Every structure is written in structure tokens, then in C-alpha cells.
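In what follows, a single structure is set out as C-alpha cells and then discussed.
With one protein chain held back, the other chains of the complex are shown just where they sit.
In this document, chain identifiers A, B and C correspond to the written order of the chains, with residue numbering beginning at 1 in each.
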Amino acid sequence: MSSVIVPSQPIGALSDAWRKVVGTGEFVLGLRRDYLDSLAVVQAEIGFGHLRGHGIFHDWMGLVRQYDAAGHVGTRYVWTYLDQIVDAYLEVGIKPFLELGFMPQALASGDETVFWWRGNITPPRDYAEWGALVRATLRHLIDRYGLAEVRTWPIEVWNEPSLKEFWQGASKSEYFRLYDQTAFAVKDVDADLRVGGPATSPESDDWYLPFAEHVAASGAPVDFFSFHAYATGPAQHVPFGVYQTLRHPSTLLEQFARPRTLLTGTALERLPMHVTEFNTSYRPDNPVHDTAYNAAYLAPTLVGGGDLVDSFAYWTFSDMFEEQGVPASIFHGGFGLLTHRQIKKPTFHLYAFMAAMGPDILARGHDHLVTRDHNGRVAILAWQPVGGTDDPAEPDHHHLSLSVPVAHPDGTVPATAYAHRSRVNDESGNAFTAWQHMGRPATPTSRQLDDLHAAAEPTITHQSLPLDPTTGRAEITLTLARHEITLLQLTPVHDETPPWLDDARILGR
Amino acid sequence: MSSVIVPSQPIGALSDAWRKVVGTGEFVLGLRRDYLDSLAVVQAEIGFGHLRGHGIFHDWMGLVRQYDAAGHVGTRYVWTYLDQIVDAYLEVGIKPFLELGFMPQALASGDETVFWWRGNITPPRDYAEWGALVRATLRHLIDRYGLAEVRTWPIEVWNEPSLKEFWQGASKSEYFRLYDQTAFAVKDVDADLRVGGPATSPESDDWYLPFAEHVAASGAPVDFFSFHAYATGPAQHVPFGVYQTLRHPSTLLEQFARPRTLLTGTALERLPMHVTEFNTSYRPDNPVHDTAYNAAYLAPTLVGGGDLVDSFAYWTFSDMFEEQGVPASIFHGGFGLLTHRQIKKPTFHLYAFMAAMGPDILARGHDHLVTRDHNGRVAILAWQPVGGTDDPAEPDHHHLSLSVPVAHPDGTVPATAYAHRSRVNDESGNAFTAWQHMGRPATPTSRQLDDLHAAAEPTITHQSLPLDPTTGRAEITLTLARHEITLLQLTPVHDETPPWLDDARILGR
Amino acid sequence: MSSVIVPSQPIGALSDAWRKVVGTGEFVLGLRRDYLDSLAVVQAEIGFGHLRGHGIFHDWMGLVRQYDAAGHVGTRYVWTYLDQIVDAYLEVGIKPFLELGFMPQALASGDETVFWWRGNITPPRDYAEWGALVRATLRHLIDRYGLAEVRTWPIEVWNEPSLKEFWQGASKSEYFRLYDQTAFAVKDVDADLRVGGPATSPESDDWYLPFAEHVAASGAPVDFFSFHAYATGPAQHVPFGVYQTLRHPSTLLEQFARPRTLLTGTALERLPMHVTEFNTSYRPDNPVHDTAYNAAYLAPTLVGGGDLVDSFAYWTFSDMFEEQGVPASIFHGGFGLLTHRQIKKPTFHLYAFMAAMGPDILARGHDHLVTRDHNGRVAILAWQPVGGTDDPAEPDHHHLSLSVPVAHPDGTVPATAYAHRSRVNDESGNAFTAWQHMGRPATPTSRQLDDLHAAAEPTITHQSLPLDPTTGRAEITLTLARHEITLLQLTPVHDETPPWLDDARILGR
Partner (left out) sequence: MSSVIVPSQPIGALSDAWRKVVGTGEFVLGLRRDYLDSLAVVQAEIGFGHLRGHGIFHDWMGLVRQYDAAGHVGTRYVWTYLDQIVDAYLEVGIKPFLELGFMPQALASGDETVFWWRGNITPPRDYAEWGALVRATLRHLIDRYGLAEVRTWPIEVWNEPSLKEFWQGASKSEYFRLYDQTAFAVKDVDADLRVGGPATSPESDDWYLPFAEHVAASGAPVDFFSFHAYATGPAQHVPFGVYQTLRHPSTLLEQFARPRTLLTGTALERLPMHVTEFNTSYRPDNPVHDTAYNAAYLAPTLVGGGDLVDSFAYWTFSDMFEEQGVPASIFHGGFGLLTHRQIKKPTFHLYAFMAAMGPDILARGHDHLVTRDHNGRVAILAWQPVGGTDDPAEPDHHHLSLSVPVAHPDGTVPATAYAHRSRVNDESGNAFTAWQHMGRPATPTSRQLDDLHAAAEPTITHQSLPLDPTTGRAEITLTLARHEITLLQLTPVHDETPPWLDDARILGR
């Protein structure tokens, strides 16, 4: 059992790198109601800064249209869907993190595609056309949303060119060409737009230095460095799903740290680092995403990631996602924090618990984070440490003992603190388990959805916690169930009880 | 411990007398947003038929206006607020149960008033004016809402004339005069409007026969008989509150039954009986209303009341209520199912649990009600029996064992049932306790309200319950905590699990 | 100038054939927010019964999924999107009119597709698979929505098989085979489901008798007959648009009538007739759809269509439609009653005006329809007659003189009627014209959208119309501007003016 004496003075400030960016399925999904309903829930309860997804240039966006006007062939850019989607983002207070790709068929040099929705992964047949598209898109966005606003939207060049599934031949040299052409086109529009890359897949060590050397040589501007991190091994397929091995949770923070290490001494070393995708599994059909285990596994990453990078984007906020086709079932191992129909998964609650933390860190450890806000509210995030495939057997309970100072903002010590605990584990706050108990209905009925929404809410307990009048401390022992994440909030009590009340006189007391 | 073998075939149908009518504070409160927000919640989760409150003719409704036009003195009826309020009722699917009273100052014979809001309790100085008001009001309502609609709104004459606080001198003869004048005025407007009384306070045994004899003599029409029931003894006052003794819960059903017994042999014996007010305490400042004890106490009344009367109206749906002044604190012992700001009390959940019951009764006992619906869903309402002041000491737990048959609607027996349990007791689903732990903030902050709303939700647990393949039964032992009411729903599972899934392969399993 | 003496007694009842069904773009669009927002507006202000669109089986719906489970190849039907969409329909009170098609790639015999979204138009490679899909889909819908509900959803077999663009080779014999297989599969599921066809394109005279003879021979069930009607000639293309000739408006009613005439003497003659698509132009990029002319042109069709057929479905309710790709501009000649972002077109108002008509027809003519409701409200729909390409020159004004009886429901004649007029013409209620004045912004800004929404509302005028105390009639002369449709509502006035008011004493009078 851990035993922690929480100090009275902050040891640091909580970084917001964990909520700067979140991932999404293909851009055009932003037209869908279920997707936007989920985004609204996520923004109300978590509040991400930016949203990043593939395919802003995919044909389903309808952006590039060629026409023949009396023999003159022209290109018209159609902003109908782009504007609807970006309007919808801004309406709920999230900005785009622009990932430029895939290739519109009209500009493509080949027919290779990726995903059920067939994103074209070939280079442009003519870089001038590509540059024109990039410039036109940015100019249009600036016209509509204003230069000051668009300058706050990072612009990333392509997605995972280091994998042949996403970039024809995974050609480094062709990507560097694409990068240069794109980065220069961006700066043509405005020198203060922020462009970066290379958006590489996990552990693309062989790309970092070459990219740094290339841009040093080409003079292409780079405002940030971006890459991805995942923790699973190869997929073992079953129909509509996979099982995978999972490394130790420390792998993610190690992956976050690695590029900067490798870039030491280059001009890129000091740049903002954005992990533009991360998760346990890189598969949208691995049931681990639906579990409390996933939340417990990721807790140390959310707590520690801000030490290493400027942002790290959970891939993705919603199960409305179609890379492997239309999900066959409400729970299907999707990446989402929310399923279709807005059922919250345990990892949603991990993010919501993080959003409840205060700005000042009082303590941090392998199973806890303790913060305080300006009202004196102490928030404790605790989790059961888990070990991945190699260390699969968590005990049924995890115990954590804390000595916590609680005081009013003016320093005075109240007699008690109000303790409000929200619990999520294999049973509580766990609609996935409830859904299994229901017999895994692929598309639940309205009544089943009501039950699932109810089962998805954390279990709440509350108590009046006496504080030691001398030390101003509460002594707490938390018992966490299997794979539990817990948020315990201690609020200094201003007791308004009038002297004449006697609860013993209420019937039933 | 109770042990119940639930039969497979229904033993009866669940009456809806428990939700036909609910009470409310003074009529004019229907203009308030918090009140209407609460009414919308209540209607969405419970769904009452009618709403009954005092003071449709109170001066704050502004109905009766006298004017002088160049020396001619006239009366104008002003429907501005009445129409706004009734429109708002119908918008959320509830109809008025019209209680005609109190006396507009312009028509009153005296100045005696009741309540903080000063309802005038004196007879009309001129019954012709009163009759005109009654007729004009009903005609206006028919003009606006249609005759067919208004015929479904019961019309009750005055409130608790058997108490001198509500009717000057508690004069029986004067009330009978008022009753006759009113009833005849109602029927003048339309013979199919439904009128009744005498709306007496609890245990007004000396009013029932005299009323029956009077109307037999006067020929005044009576379409229903109405009266009130409460279970507490005299108030022991503290500032802003009272404590009271409480009789055994059986008192309410006994009170429900009594008038019909006393009216045996009269023309009123066979009339619809409406308990137009009931609750534990008749005081809007008794903390018992805020407790789980109140819910456990009332459970047998809700389950059994329909055997005895046609409706029984919980007094009241919302704490927005001003008879003793503006409530000083969010929890203050008010009658409401909801506090201001829509915090659900345990008794709200008792009603919501009743609304989840199916139409067919399978079993009924001193601590349970078991029903089934057309989908085969079995709903079990269970509660810890409590005993009132004379038997105050409930044990910490109550156990209940049930053998429950579960089957698909076509009679086939699934392998399992989905068991979804909602628990409310002294800790769970209990914002009142949370609020005590918070130090009883009179007007909670926005963050405190969030915590209270979360604490007010029932604790949800779920499991997969195996059914005996031979008997088609689940054997259940329910353990209820102190003052618990529980809703356990068992749904026959249609198992959609594909054969290739192996949950043991999910990480963390 | 027309001059009409409107009779006091009804000459008939208004059919609701005009609003039984409306058309929509591809089924999967039902996931989109803008589409559902438009559907909600349409339902609130018009209230259609059913919604019919192509592509319920198109691959983008993700319905048919084949998998390999350890060597066993299986098919799984995925209802994820179908259920989301049908749930959304029912939420706003509209039911599906099920058009079964196009062919999922997994079942198709070939690769031919139609539209930007590539609906596969080939027959099934195996009719058993097709039958299985039909049966599974209907059984699933019945499981989810109930048999009684699904029996009210007509089921149509394919779309326009008479055109080679929609059905490979426009093969009659192959369609008859598809029809039989589908109709029998439908009845396998439930004998009371309603199935029909042949959903032919306009003027497919050579299909009607052969279809009747075929089903007489094959014994395939037919519960209704369906076909389409359009009024335009061939398209003259410009980029992103077409211009076309337009026949005289009488063409549509003639087309509505023709199949039944040709089917005289067959078993199909007495079946319900459904025009499952109609409009002026069959092109989603003809600007005529955006004009007041379109509304004036269609007025006689809406008024008269119910004499000839059981329903006629305007193609389509929303511009969210992708057959020719993503619309390049907010106004683009789309079929919709509403543009993206819910700007109302003149034809929307034609439908909304029809929805304001009363149930009793008092008069009907080439430029007017007069109805009355149970409150005595007389509604006059008037329009400027227009003539299509051959008679293109409407005068600047059209005059219409009416003598209209107005009375209270009890037959008494008030002194005045309240006249409330809503006007839509080339300037009023015409956002298309406003948008042209704005310089045709492809994706208007938020402020421009506000102006367009304001410009799209009909111009309202009102007056107090004196009635002749002897005849109870108002003598009205309506002047309609170019291409105007007008709704004039006359409501008998119950005058509540108190005698002491003197408007001349208000300042400024």
C-alpha cells in the first residue's frame, strides 16, 4: 500500500498538454449529428483545445471540382462541407488542428487508397496543383474566420508517411518534397501560420534526423514537430475485432520523449512537440478501448505527458469512425471516449477527472495525482497501477493512504471537509460490462440505451471528513477495486448549520 | 428475512391511482421558471395526470378587477396569468385539478387570511358574485381549451373547510352553502363538468355524513368525494422547522379507506374517491420529507392506495412553496419531490420507480411489489419496512429473498436475465445527506449543485443473472441498506454474442 | 381578372395526398445534422407522413458485411446506421417509405454505378442472397419498431428500372424477376406488409401493362402502384448547373393520371397510386427550383393532385443531396424545399401555405383554393398562373377578386374579419433573389445567413376587413406580384374592445 504525505505547498503547476488536442475520424464525419452531439458532450465535460483528423482533402469533402466551361477546363474549390464542419467545431469551442491530406482524386498520381473510405495515398501528380489547393484552402479559412484565429490552428503535413499504408511506398524523399512544397505554400499565405510534421507512426526513429537534416538543407519552415505513439503489438484477428499484446504503460512516455532526444543538436530540438495521436491500441476494433483497464493504463500517461511534450492527442473522441467500415455493434473496441449515442467509456471519465483537477500540483506518484484550486478544493486522482501483457494480473484491490491538508483559501482550517468520490472500475461507471450482461445487443433499444447511460455514470459516494484541528489534515485510506480510477474531491466546509437543529429528532435517524 | 416465490401468472393489474394527481403550492407559482423546470422533470420521469393547488382565485392571480368607467362600476375578469399557467401545464402534459378558492379581496366578506401569501378564507359577501366568478372562469377555460378537455378537469370546492385556518370558523353550514352555490354554478356552465368536495382535512369524520345528508337534501350535484390524509402528530417548533411524531405507516391506508366506510348507505358511497392531499407530515418544514425514510415509509401507501381510492395526490411535487414564507435553505423539509434547482429527493425516486413498474402484478407484500410488462421485463420494487415514532429503530439491513420467473414474451426461457438495480437509501441517491456533509449551504454554489445533482442519482449496479433452465427462475437475495428503496429490473437476455469472442483475451481480464 | 363568388357551403374535402410523402437524397444522409435540422423544420411547419430516398442498401450504409471466422465465411447484417436514421425519422414524426435498393457490392453481379456516390445498379448475383437481405432487414425493423408500425411503411422495389442509368440495361424482365423475388420475400416476413412498384421514370408507358400482366402471371403480390413525374425537357449544361425547357404545368396532373388509365381493366387499376417523385425539373442543379416561379408553377399540382393519386412526393425536402456531387454553393438549383442551413425557398412556403388550409373546400379554380376550418377561419391560397417555356411571359401583376363569406362557427356574422396575408414572390419571401443581390456568396457568412433567413420569410400584411352585415361577405381584390403565391387568412373577429377606448387619443394617431 502506498502511503503519501501530501505537502501543503504546491510542487508545480498542472500542464494542460493532455487536453490541447484530441483526435477524430475522417473530417467529413463532422457533418453528422451523432458525432456533433458527442463533441458537445466532450467539450462540456472535458474541453479540448483542438481537433485533428484525416482527410480534409478526401473526395467525400467535395473540395476539388473540375469543370469544362465551353472548352475551358477549370478547377473550382467547393467549401460547402468544410465550412459547415469548421463552423460546427467553433460552435462548441474547439479549433481545427489541420492535417493536410489525403489526395483528392483529381490531383492524385495514382489510385492506391487506405481504409474503408478509400483515402488516396499517392503524391500529387503536379505539386503546383497541390500548392494551389493548400493556398486556396488557407486563404478561404482566413477570409471566413479571420487571420488572428487561423494563426492559432496548427497545420500538419500529411499523416504517417512512414507507413506504406498511408503514403505510397513510405517514401521519405517524396514526403520531404511534399513537406517543403506544403510548408512554403503555407508561408506564402501568411508568415505567422504554424506548419509542422512529419506526423510519423510510432517508433519511426529513422525519420527524425533525416527530416531535421532535410529541412536544414531545404530551408523549409518548421514550427513544430509531430509524431504518434501506441502501446500494442501485432493484431490477432477475429471477425470484427482484434486482440493484441500491450507493453508496459511506461512505453508511451518513453515514446513521447524519444524524438526530442534523437533530435538533440538539430534546429528542431527546441520546437514544440505534438503527439498528434496516441492510445493503447492502434486498432479501432480492440475491445481494450472499452474497458476500465484502458483508463487505469493511461492514467500515468495523462499525468506525466505534459513533462515531455506540448500536446498529446487521444485518438479519438468518438466511436463514429469508419476506417475499418461501419462499426457492427455499439461496443466494438472503437477508439472513442464515447460510443455512438454518447455512452461514456471509462477513459472518458479519466479525461473528465483530469478536467476536475486544480491548477496547483501538491503531490504526484505512480498511483495518484493531488491538486488544489483557488477555493481550497483538493482533488485526488488515484488509479490502480496495471502492467500490460507481461504483467497481466492485478489484485482485486489497490490501497492508497494519504495525509491531505485541507484549508480555506485564507488558510484557516475548517472542522471538516466534504469528500465527494467518483468511482469507475470493472463494475462501476462501466456500461461496457453492463452491455455484456445485457447479451451485447448490437443496436440497443431506447430502454437499453437508458440503462447503459445510467450504468456509464461513475458511482458517487460522499462523506463528512473530520480534519485534525492541529495539523489541518485528513487521513484517508482509499481502496480501489480492480482497474479503478477514482476522483476524490475534498472541499473545506463552511458550516452553516444553525444551532437549533437536532438531526436525531428527524424520524428514522 | 422475507422469502417470496413469485408466481408466473399475474395476480392483478397495477392501478394508476398513485399518479393520477399530484399537489402543488399556490396556483400563481405556475409562472415561475424553477417551478416549471421541476414540473418538466417530474412529467418526463413520472408522468402525473393532474395538478392541484390552492389559490386559483387568490389576489396574486389578478383575476378580479373592479373599475369605474365614468361612474359606472364594473368587474372585469383578467385571465392573463391563469392562461399562462394552464398553457404551461398542458405543454408538459399535465391537466389542472381545479380547486376553487381562496376568496378574492373584492368579493370577500372579511379580512382573515392564511399563509405567508395571505389567502383570504372568508365566505363571499355576495354569493351571486361568487357564482358569477365561477361561471365566468369555467366558460373562459372552455372557450380557450375546449369543452371536451375541460370536462376532464375535476372541480373541487374550497380546501379544508373543516379547519378554521382555511375557512372562517370552519363553519359546516356556510361551507354547505358555498358548495351548493358552486356546484350549481358549475353545472350551469355544462352538465358534464365534474364537481366535488368537501376537501376536508384528515380525520374529519364529523363532516362526511353531514355532507352526504346535506347534498341529498339540497339536491346539489356531487361527482366525486375528496379529502386529505397525513400521518404526523403536532409540531415541535424550532426556527424555520419542526419535528413531529409519526404514526405507523398503515395510518394512511386506513385514512384512505375511512370516508367510504362512513358513507356506507348514502348516495356518495359509490362515488369516485380522491385523496387530494397526502404525505407523512402536513408541515412544509419538516426534514422528514427530505429523507430516504420518507420514501420507505410511503412505499406501502403507493402500492396499496389504489385498492381504496381513485387517486391520492402527493403534497407536493416541488419545494417551490410559500405557505410559511420563502424557504430559507435548499433543503428545508419542504413537501417537494424536488428541491428548488431540481435536486431529486428519495421520494422522487419512489415515484420514478413506481413509473418503471409493469402493468401486471406478479406479487405484492409488506416489503415488495413485483410486476411484469409485455416485453417480459420483471420489475421488483423493494423497501425496508419502517415503523414511525413508536417503532423507530430499523436494523442496518433488510433482507428479502425472491424466486422470480423470467421468460421471453413467447414463453421461452433465456439462459440469463439482465439485472439492473437502482438503490436509494441513507447514503445512495441521497443529496440530503451529501448536503449535510457539505455543511448545509443555504444556497449552494454552481459546483455544489453539480455535486448534489450527482449525489441525488440512485446508485446503479448490474449483473448477468443465470436462470435455472428447468424452472426458468432466478433465485435472488436482496440486501437493502437502512431505509432503502430499491428497483430491480430483470430483463430476459437475447444473447447476441458472436461465437468467436473470447473476453479472456482482452487485456486486463 | 378572375372574379369568384365563394359559396357558403363546402364543395368537398381537402385531400392530404400532397403531404403523405416527400423525397430525400441518399438514405445515409439521415446521419447528418444539417439534414436533420431541415427535417425538423419541415415537420414543424408542414408535417409530411413519409420520407422516401434511394440507397437503403448502398454500401455507405454498411449493412452487409462478410467475414471469415477461422475459415467459415459468413454474412453479418449491420444495423448501426439504419437504426440511427430511422430513430431520427420517428423522433420528428415521419415514417420511412422504404425503397429497396441499390445493390450492396457484396451481392452485386457487376460494377456499374450511378451518381457521385456510386450506387450499384446491377442485379444481385444470387437472388437468394437478395431475398435473405430483404427478409433480414424487415425482420430487424419489426423487432425494433414493432409489427404494427412497420405495416404502415410502404415498401417499393427499386428505383426507375425503366432507365438504364438506374437499372442495368433497363431490363424489364430482370426487374420483374427482382420484383417477384422481393415481393414474395416481403410477404414471407408478414402478409400485411405493403409492397409495390415499379417506381418507373416519367412516361414509361411501355412498362405499365407489361408489369400488370407479369404480376397477374407470376402471382406476385402488389399492394400499390408507383411511378414518377417531371415537367422539364433535356438539360442544357453549364458548369455546376443546367437550364431546361419546361412544359405547361398541366403536364404533371396529366402524368399523375396516365398509369391508372393505361391499367384500366387490369387488377392494378384499383390499387393505391403513389407518385414517389415529382418536381418541375429532374435535375438537382436547375435554378428554377430556387425561384418563386417554381412555387407558382406547382400550385395547381398540389391543389389537384389528390383527385388523381393517393400521394405525390416532392423530390426533395432538402438541398443536402449528392447525386451530382457536393453542391458548390448555397443556392445551386437543388431540389430542396430548404437549402443547407435551412433557408426556406418559395416552394417551401407553398407547402406551408397548403398546411394552413382548412379541411373543407369552399372554392377551387385555376388561380385559387379556398378552404374553411372548424373555427370559421377561411384560408385562401392564390397564385399567378404561369405557363412554362412555351408561354414564358407573365404580366407584372395578377388580379383576383373574391366574394368570401365569413362567419363564427355558430353561423353568426361578425362586424369584421381579421385578414392576415403572407406573400411570396420574386422579391418577397425570396432569399434566392437576396442572395443574387449579395453577389451569390457560395458559403455565406453568419451575418449573410441571418439576412437570408430574414429575407426568406413571407411578407406579412394585415387588416381589419368589414363584412357586409346582410350577406356576411367580404369583397376582396387581391393583387399578386410576379410569380406570387399568397396565403390570405380571414378569421371572424370576436371584438373585445372595451367601450371606453378611444384610439384617437393615443399620441400619433
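As a convention for this text, contacts are C-beta pairs under 8 Å (C-beta built on N, C-alpha and C of every residue); 3 or more make two chains touch, one makes a residue touch a chain.
Note that the structure is a prediction, hence the values are computed from the model and not measured.
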item	value
Partners of the unshown chain among those that are drawn	A, B, C
Residue in contact with the excluded chain [from B:G233, B:G325 or B:P359]	B:G325
Option touching the unshown chain, where C:V150, C:A199, C:L246 or C:L362 are the choices	C:L246
Among C:Q66, C:S173, C:Q436 or C:T477, the residue in touch with the chain that has been omitted	C:Q436
Which residue of C:P395, C:G411 or C:G508 touches the chain not shown here	C:G508
Interface with the undisplayed chain - residues on chain B	31-34, 36, 61-62, 65, 67-69, 74, 76, 78-81, 83-84, 87-88, 144, 238-240, 322, 325-330, 340-341, 442-443, 445-446
Absent chain, residues of chain A that touch it	69-70, 498-500
Residues from chain C at the interface with the omitted partner, ascending	236, 238-241, 243-244, 246, 280, 287-288, 291-294, 296-297, 329, 386, 388-389, 392, 394, 414, 416, 418-420, 422, 427, 433-434, 436-442, 451, 454-455, 457, 459-464, 483, 489, 491, 493-498, 500-503, 505-509
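Convention: only the chains that are shown with their structure count from here on.
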item	value
Chains most often in contact, by C-beta pairs	A-B
Separation of chain B from chain C, taking each centre as the mean of its C-alpha atoms, in whole Å	47
Separation of mean Cα positions, chain C and chain A [Å, integer]	44
Contacts with two or more other chains, residues of chain A listed in rising order	238-240, 329, 442
